[in-house]
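This report refers to the structure that appears directly beneath it.
Entry: chain A
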Amino acid sequence: SSGRKKEQTISLSGAFALYPLVVKWSEEYQNEHPGIRFNISAGGAGKGMADALSETVDLGMFSRAISPEEKAKGVWWVAVTKDAVIPTVNVANPVWPVIQKRGLTHDELRRIYVTGEIIRWNQLPGISIDEAINVYTRSDACGAAGTWAAYLGGRQEDLKGIGVFGDPGLADAVVKDEKGVGYNNTIYLYNVKTGRKNPGIEVIPIDVNGNGTIDANENFYDTFNQVLEAIGNGAYPSPPARDLYLVAKGKPQKQATLDFLKWIVTKGQVFVSEAGYVPLPKEVLDEQVTKLQQ
Partner candidate 1 sequence: MKGEFGFMPFIYSSAYVTVLAFILSAPLCLFAAIYLTQFGKHRLLQVMLPVIDILAGIPSVVYGVWGVLVIVPAVAEYVAPLFGVASSGYSLLSGGIVLAVMCIPYMLNMLIEVFQTIPVGMKEASLSLGATHWEMVKHVIIRKGFPGILSAFGLGIAKAFGETIAVLMVVGNTLDISVSPFSPGYPLPALIANNYGEMMSIPDYDSALMFAALLLFVIILIINLFFRYFIHQTEKI
Partner candidate 2 sequence: MITYPVFSYQKAKRMVNHQEKQTPIIEIKGLNVRTREGEILKNINLKIPRNKIVVLLGPSGCGKTTLLKSLNRLTDLHKELQVSGEVLIDGVDILKVSRDLPAMRQKMGLLSQRPFPLPVSIYRNVAYGLKLKGIRNKDLIAHSVETNLKRVGLWDEVKNRLNSPANSLSIGQQQRLCLARGLAVKPAIILADEPTSALDPISTRIIENLFKELKEHYTIILVTHVLRQAVRLADHVVFMYYGDIIEQGHPDDILKHPKTEVLKKYLVDGN
């Protein structure tokens, strides 16, 4: 019976970013399938990958792009939800009213964050305020920074600025520093319950088409739902939007695991929004289902 018990137990480990959502999923799933037991532990994305590759767990929770090295080791993955990184600025920054209207283009963000050419606001066309830009970035190796760097054409270590630990830390640093600029995962910017932006922090809208102003179709930052929708439908570029994964070494053989994954990409998606993530678009979900059925 111990073998049977093992068959009925699904173990997961990995990214803290996914942990609460996976715990939620597991509970809901257990309500429907009382025979299944879960063993979930958090430990970071790297740990999830390592555990999955060494097959100490059934599934690893993973929160950034899968690298070629990892792919070479035979990683198999399923995208389960979506998230996005959004640039931020302090509300009290005198530049903010201007920024809100004109946004920043990909290139301008790149020159602030990667090349370091822009260090004062008045270096940007249309802005006359001569103040320093205090750039903040994440210090810990993480999905958010990786994705942000990928958007700007670099790697995390290419990002300029003072390194702050963790998502809340980065948000906090920008809230405290009037001249501060940073970036955050969506749920650190918006209050999930009210849908409003957290006090003290504002979004830097991205001027996707580069025409020097934020058009109506680029202006979706007011509420959480609007942003989620924009991320979902691709109005917000990807990257900095990204998928979150559950990974394993090769396709799992255990039936219970496969069933659970299938449930996640179908029924389970209703729990995603309340956790502050973006449900995957229909076609991506379908892709995952096919992947599972192969």
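Convention: a contact is a pair of C-beta atoms (placed from the backbone, for glycine too) under 8 Å apart; a residue touches a chain by one contact, two chains touch by 3 or more; residues count from 1.
On the choice of candidates, all candidates are chains of the complex that A comes from, given by their letters.
All of these numbers come straight from a predicted model, not from anything done at the bench.
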| item | value |
| --- | --- |
| Touching chain, any copy counted, for chain A within the complex - options 1 or 2 | 1 |
| Chain A residues within the candidate 1 interface of the complex | 44-47, 49-50, 53, 67, 69-70, 132, 134, 136, 139-142, 157, 161-166, 169, 172-173, 176-177, 180 |
